[in-house]
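Notes follow once the structure below has been shown.
Below is a slice of the complex: some chains, not all, each in place.
For reference, chains read A and B in written order, and residue numbers begin at 1 within each chain.
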Amino acid sequence: MEELSHLDGQGRPRMVDVGSKEITQRTATARCSVELGTGLLADFTGGDLITKKGGVIQTAVVAGIMAAKQTSALIPMCHPLPLDHCAIEIVPDGPATLAVTCTCKTSARTGVEMEALTGASVAALTVYDMCKARNPAIVISALRLLEKRGGKSDYSAPA
Amino acid sequence: MEELSHLDGQGRPRMVDVGSKEITQRTATARCSVELGTGLLADFTGGDLITKKGGVIQTAVVAGIMAAKQTSALIPMCHPLPLDHCAIEIVPDGPATLAVTCTCKTSARTGVEMEALTGASVAALTVYDMCKARNPAIVISALRLLEKRGGKSDYSAPA
């Protein structure tokens, strides 16, 4: 199963050697859903509560961006990458759910899929943390790569 | 909306003051699914490939435990906690999916839900990272708290 490139011949983990790959501009976008429940989502979208909840969304955005920068410290075989850009958008998606989307960009020898996934994941965990007193049953679902570009092969998630 | 205890009167984020809470033994368990696809899961469960894939699972377990210890550095309003225990189990769950379960324990003034959720999340992201060359469409789904005990109120996820 030679495609699992993080494992050497004996099945031991290793960082893939990217030394001979070219430096190219690479982007990746990942998304997940935070299923808040209808009552809690209403608080985010209702006019009066936007200011108060603004804190939740903005804290989650900051946490996700900071986590994206720590990806190579969290995911053992990830290469350290100089992120050129990271943006996180958190918007209502239906009557009970927030969609969290994270886009990352770099100029490097390897892609930023893990940075985008990690950013979206930690932003969603932060929403959970700040709302769990209201609803501990919040579920974070459907975390996946939407798109990556700039490496050997591009990828778009099936619609 | 005073229940959102991480936000003060002006909607600004803050760490909740837990100074007057009692130190008690607390546990929490979180779980998520990694939807690998049938082909990839077969490699994890087939006899011959266990050794090679053992690397994936063990790396993911190590990454998840190390991330659980970094929870308060990742989630902005989380209190630093002296984890007494952390264990992560990754097992097949149906024909195409791995279930990742993380259990954390502490003696502290506040709970370890976020540690358990973060541990499960980073273990799942590590599986993604190590298998994405085979299948970039892997989805991490249904991350939720299964149970917490030892605080003001216990919680069990609905079955």
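The working rule: a contact is a pair of C-beta atoms (placed from the backbone, for glycine too) under 8 Å apart; a residue touches a chain by one contact, two chains touch by 3 or more.
Here the structure is a predicted model, which means the values were calculated and not measured.
Counting every copy of the one repeated chain, the full complex in this structure comes to 6, with 2 of them shown.
Heads up, the rule we're going with is that only the chains that are shown with their structure count from here on.
Our note on geometry: chain A versus chain B, Cα centroid distance of 15 Å, whole angstroms. The touching residues of chain A, counted against chain B in their complex, run 1, 3-7, 11-13, 32, 43, 49, 51-56, 58-59, 62-63, 66-67, 70, 74-78, 113-114, 117-118, 121-122, 125-126, 128-134, 136-145, 148, 155, 157-158.
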